[in-house]
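The complex appears here without one of its protein chains, the remainder shown in place.
Chain IDs A, B, C and D follow the sequence of writing; residue 1 opens each chain.
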Amino acid sequence: MPLDYRRFNGPEDSVSYKQFSTNFTRSYDELFKGLFDENGKRIDGREFTEARPLYTKTNVISQAKGSAYVELKNTKVVCSVFDPREIVGHQNEYSIYGQIYCEVKFAPFSCPRRRRGLAPDTDERALSANFKTAIQTAIQSTKFRNFQMDVFVYILEHDGACLAAAINAACLALTDAVVPMMDIFSARTAAVINNQIFVDPTEAEENLALMPTDNETNHGIITLTVIDHLRNITDLQQIGSIDADCLIKVIDILLEECAKLMPLFKDLIIDNVFEQYKEHQVYLSIKKQVNEELSNKVKEWTLIVKDK
Amino acid sequence: MPGPELLSSQGLRLDGRRPDELRRIRCKLGVFTQPDGSAYLEQGNTKVLAAVYGPHQAAKSKLSTEGVVVNCQYSMATFSTSERKNRPRGDRKSQEMSLHLRQALSAAIKTELYPRSQIDIYVEVLQADGGAYCASVNAATLALIDAGVPLKAYACACTSSVAWRGNHPEALLDVGHVEEAAGGVCLTVAALPSVDSIALLEMSHRLHMDYFEVVMSRAMQGCKDIEIILDKAVREHLAEGWTKPDVITI
Amino acid sequence: MAGMLLSNAERFYIWDGVEENFRSDGRSNKDYRPMELETDVVSSASGSARLRLANTDVLVCVKTEIDTPKSDKPGLGSIEFFVDCSANATPEFEGRGGEQLANRISNLLQRAYHSSQAFNLKQLCIFEGKQCWKLYVDILILECGGNLCDAVSLAVKAALFNTRIPFVKAALMDGGNIDLQLSDDPFDSKRLEVGTAPLLVTLCRMDEENIVDPTAEEETCIAVSIVVGVSGNPALYTSSEDTTPSDHKCTTISMSGNGGILPDAMKIVIAEGITAAKCLDEALGRTLLQERNRTNLQKKDSYGFLK
Amino acid sequence: MVEEDLKDFKLKPMKCELNFLNKSDGSAILAQGETVVLVSVNGPLDIKSTSQNMEKATLEVIFSSKGGKPTVSDRFKENVIRQTCETAIFGCLYPRTGITITIQELEDYGGLLPTTINCTCLALLNSGLAMRHVVAAVGCALDEAGNLIIDPTNDQIQTATATMYFVFDSREKNLVTGFSTGTFGEGVYDEALERCRAASDLVFNFYRDIVASYCNVIG
């Protein structure tokens, strides 16, 4: 990477201190045992098919048109949506579909293993591309023709399933930004290690799922995005090597998990609408008051002018 | 002065060629279906692909009312040189080569026939074993002919260098990669041999004045020979263009 | 693909054709177009292959370099994919035009080859923790005639099959550095076990039908396409019978285009993808073995683009 | 603040030449001590519509250091100069136009930014752009012993615990721009402000002499 002139750069040969700490270089089997507590459940006490609770809040960024903050226990993601503007970059003909520009960025301090650079590297660009295919299906881009809408995601802390968290945050941010969408969508991730399915994996489980091993069992990570309308799958990303029937089993489990998220999103959106409605009422009443004062002021002046 | 080892005692070069001998040129026109004209040319181990699109409507920015805009792009495949290049194009050298390519080819094309339009010429070097620029010009000429673009004459390019045998100099034609790397002088000529005019002349390193004439005439002679070879290939291509049997599978 | 203008009438013509399982060029939904494959086209590379799928033309070259392995994976070499869309294919690829497509394909390949069951990087290790081979797989796209992913994955597997890695003896000197002896005879080299390398199959959905190997025209009128990477069966790639045939596993799945797909339709797509990849694998294995026996290691006269 | 000890200093020798470049609307080369800066101003230009501003001229400053490689601190200097000139120039007289100020650092022996600001002001004077007020920059350093040195030389700056640069406008002698390095007390800051304000008169006189000497050439 050529030296970045626009930022302050540390020494090139700097390497994370965790590398020299004792528990860094552990073999595959030790790590695999480390995933379970004594009675066979996952360390944080969850069942294999139990997902982490999803905490979320919308309208966290005042300047953005719509924004959302999603927390999957330790995975923290912020997403903001800006309203359409002219298409950036050269544009040779009128595009009948609105363009959607997506960018997913890891915070430099977000990954436990090593510090990520400030400039976007290849796998962040790949993540942005996957993220874009997942959300563009639900957005009716014919409504904002020849315009470009920006969706930015910033991952504060990465503890597994950050693509799924980003997609969920994007769905809530888009609803908060009142963007024309076909329906709400949600996403979930599952990891497969030694033929065992882990729903909503933590970073340690994800790292193990992608770690090269010599045993011939299924291993990999699958992220599924489902749109509520007819339960259509809008995006399916899979890495690792998994045979067909295990894959189908994972897809079914993920479909249920995504379905569980839908009511949660719906309640949240309905609460937001009520709040905005109340605010609007307050705003209208103030406006009425101001108009009244103005009108009786005008009456006074006409009186003064008349008797002059 | 480098060069004694370039010529053996019997006057043969490192790859066994005589000083005034071209490398084996093999070429084929109409290699691709989508571009208007395409050509593949092998000059020894230097392999080049050329494609021509156009003449088509020019981009607003580059529009010129009196003649056609020739837009060239020269890019070398990452595996073309023995040492892997990490960026195929966009560095200064390929931009310079594109400029030279445009200069040589716009001298050959009848530009005044297509005002306000544009011809795109793309060259991809698959394997570079010396003389990549000359192979590109020759391949581009064949691609232009395949595309039916009217040309004033064949644009051929050739390099020549000088080596020492005993005490008197010997001009070497069509310099290979090894001879280029040996640091000898390398004169590149892009010419229109039939109308005997020179489109581009470029020389690296230093050459004494009175040897210049020897090297220059050898290069011009090389261009004339190349023109004959290209002409033969074009006539062959057109002659058996429609009677050729279908592709024989192994 | 690029500059492909289709009127609505032509689209409906293609859609109706697909419904009756009889496409515009006479193929059924599950047929591939004729392919031409040739290996060892570039002499300066360790392994190369050129594949022509109707009018899609791809040239793949593998170059090897000695590199130090990453600290968290001491015993493994590394493989890197670089895709370059040459402007020969379409004027749009001039300059940085083809970068988005190139990134998409190289990401797909990087994910497909990620699992050790797809491509075992242990065979690239020279000396644990100190020296290993790094494979640069450079893919040059010369012409786009639709279905780029399949053509690229086939050409990559053929190029890796054709790759020759020279024997290297590594000895640990005192003071921790390594002394490498490279054998001088160029033909004294070993091949890579590339049997399990994955093949990408693009399945495109046109309302209810799935078609394989779309042409450029068909690609412009599909809603969603799913790329399935399926690992190969090593038995097909060695003449000796002792290698155990391993079943085909999915090494990567990715969707593109904006459209949704019903879950059970997705299951059918995955099954079809695996069967299509299986027969592609057999065809590739047969031709590569056939070519290797015929040329038995000498470099034959390469047709290249002269045919 | 006793009056006379305000005057007991002398500034580094300043040599300047106006209209140094013929291609630019206004240019100046200024040497303050050994620090030399060349500034060229290209007056109201036509710029592309997206970067035009309805009410006033858009100011663009390009600072290129001696080493040539762009660094983050160049952008900082550009911002300092742009903001100073923004207040000094009557932007509203040239709406929807662009003014570019190009600065080339030739020698840097301490006090680079004050010299750059003075040279920019001279170049603006030479370019004939309407200006509200003229700006003058003076630097001062606080050494270990605690006494203030006006317009310090290079080695005084290296050993100083704190350095302060102030830019004053010619009309009310108010502080237009200022920046400092190192730590210093509040009292020291006020005393430095007063003494630099006094010193700025010398710079303004220097401007008058320079412009006067060029008057017959222009006039």
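Quick note on the criterion: contacts are C-beta pairs under 8 Å (C-beta built on N, C-alpha and C of every residue); 3 or more make two chains touch, one makes a residue touch a chain.
One rule holds in what follows: contacts and distances are computed from a predicted model.
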>> Out of "Trafficking protein particle complex subunit", "Centromere protein N", "Ribosomal RNA-processing protein 43" or "Ribophorin II C-terminal domain-containing protein", which one is the UniProt protein name for the chain not included here?
In response: "Ribosomal RNA-processing protein 43"
> Where does the absent chain make contact, in terms of the chains shown?
Replying inline: A, D
> Any idea which of A:L118, A:M182 or A:A244 touches the chain not displayed?
Replying inline: A:L118
>> Please identify which residue in A:F20, A:Y94, A:F274 or A:W301 touches the non-displayed chain.
In response: A:F20
>> Just to verify: which one of D:N19, D:N42, D:S65 or D:T87 makes contact with the chain not shown?
In response: D:T87
>> Can you tell me which of D:E78, D:D108, D:D143 or D:E191 touches the chain that was removed from the display?
In response: D:E78
> In the full complex, which of A:K132, A:H158, A:R188 or A:H219 touches the chain missing from this view?
Replying inline: A:H158
>> Applying the definition given at the start, please give the residues of chain A touching the unseen chain.
In response: 4, 6-11, 13-18, 20-23, 60-64, 67, 74, 76, 78-80, 82, 88, 101, 103, 105, 107-112, 115, 118-119, 150, 152-154, 156-159
>> Touching residues of chain D against the unshown chain: what are they?
In response: 72-73, 75-76, 78-80, 82-87, 164, 169, 172, 174-186, 189-190, 193
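Note that only the chains that are shown with their structure count from here on.
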> Could you give the fewest steps needed to travel from chain B to chain D through chains in contact?
Replying inline: 3
> Which neighbours do chain C and chain D have in common?
Replying inline: A
>> When I count C-beta pairs in contact, which pair ends up with more: A-D or A-C?
In response: A-C
> Rounded to the nearest whole Å, what is the centre-to-centre distance of chain B and chain C, using the mean of the C-alpha atoms as each centre?
Replying inline: 32
> Among line, ring, star, complete and other, which one matches the pattern of chain touches?
Replying inline: line
> What chain-chain pairs meet the touch criterion?
Replying inline: A-C, A-D, B-C
> Can you list the residues on chain C that touch chain A in the complex?
Replying inline: 71-73, 76, 103-104, 107, 110-111, 114-118, 121-122, 226, 231, 246-263, 266-267, 270-271, 274
>> Applying the document's contact rule, which stretches of chain B touch chain C when the two form their complex?
In response: 26, 28, 31-35, 38, 40, 42, 45, 47, 49-51, 53, 71, 73, 75, 77-82, 84, 86, 88-90, 120, 122, 124, 126-127, 247, 249-250
> Any idea which chain D residues touch chain A in the complex?
Replying inline: 69-72, 75
